[in-house]
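A protein chain is absent from this complex, but the other protein chains hold their places.
Let's turn to chain A:
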């Protein structure tokens, strides 16, 4: 006699420690196996794009800090880059270098948080403690640079707000050397671990075609073996001057995504190192008009965010405020594949898959 089974509807979130914020996933399970999954977003919808229509371009910068709050500097870079491109403004050399340095340090900080929280999700507590101690050092560097710990508001259209305080460059160099050593330790701690490998190898697999069809970008796309990084393919700022490799995976499973994150930290360290060596003296703020008026028209520009292509689309009527501002938020786009990934998996893999897609809810909901 067959055992009668019933499908069960289950809510994961919005208050759940492993959904990285307030994502809610409604899953239908048959025993342990997921037969249907649907992410419910919007629990953190703060109306950033609507608010931006009422703000001058400089006033929008602090709001971008709060989009992807793990990578505020990169968000700053996206919006100031877009306005500069639209207005055809020059940025001083020193400012460009500083931008690259802080953006890459921020990428490292963001990937470190991924590393810590992902392992926390999988049940390993100590990496979380390690990486937050490490991240604290980056945050301290930023704190000395601009006086904030999370929401930096550091970049301005035409440059950056503050020059480095005394000794900052040396400190940053020391940190790079320090983290290089630490990375080996992380690999030793986690990467070869049997339990960890069993939980991530071959889990949550997708191929390049699916990823492209779902407009995925960033590590999610690169983990499938497709070489696409805006820093190389469409160089913005001064990224074309630095020597670094684009990290690509092979199989597009959770393990590859994890490895891509860690290897990307190493590449970012390389960029920071070069930028710190090359940084010239000079002003950090270029000549910009007092009131920024973007000429009428539509503009799009994108940067490689910590989670993928972070685009800013400006529709301007020639005023000092945008008519419409749209952020292409990589977390939101990457999340769309989740239902497909989850179907057929067991319940315990849900967190492993969700964690590896690496979303930040501030960015998903905006």
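We take it that a contact is a pair of C-beta atoms (placed from the backbone, for glycine too) under 8 Å apart; a residue touches a chain by one contact, two chains touch by 3 or more; residues count from 1.
Please note the rule applied: contacts and distances are computed from a predicted model.
Chain not shown in the complex: UniProt lists it as "NADH-quinone oxidoreductase subunit B", one of "Light-independent protochlorophyllide reductase subunit B", "C-type cytochrome", "NADH-quinone oxidoreductase subunit B" or "ABC transporter ATP-binding protein".
Touching the missing chain, out of A:14, A:225, A:286 or A:339, is residue A:14. Annotation: of A:111, A:135, A:156 or A:257, A:135 touches the absent chain (contact as defined above). Residues of chain A in touch with the missing chain: 14-17, 21-22, 42-48, 50-51, 54, 62-63, 65-66, 69-70, 113, 128-130, 132-133, 135-136, 139, 149-151, 361-362.
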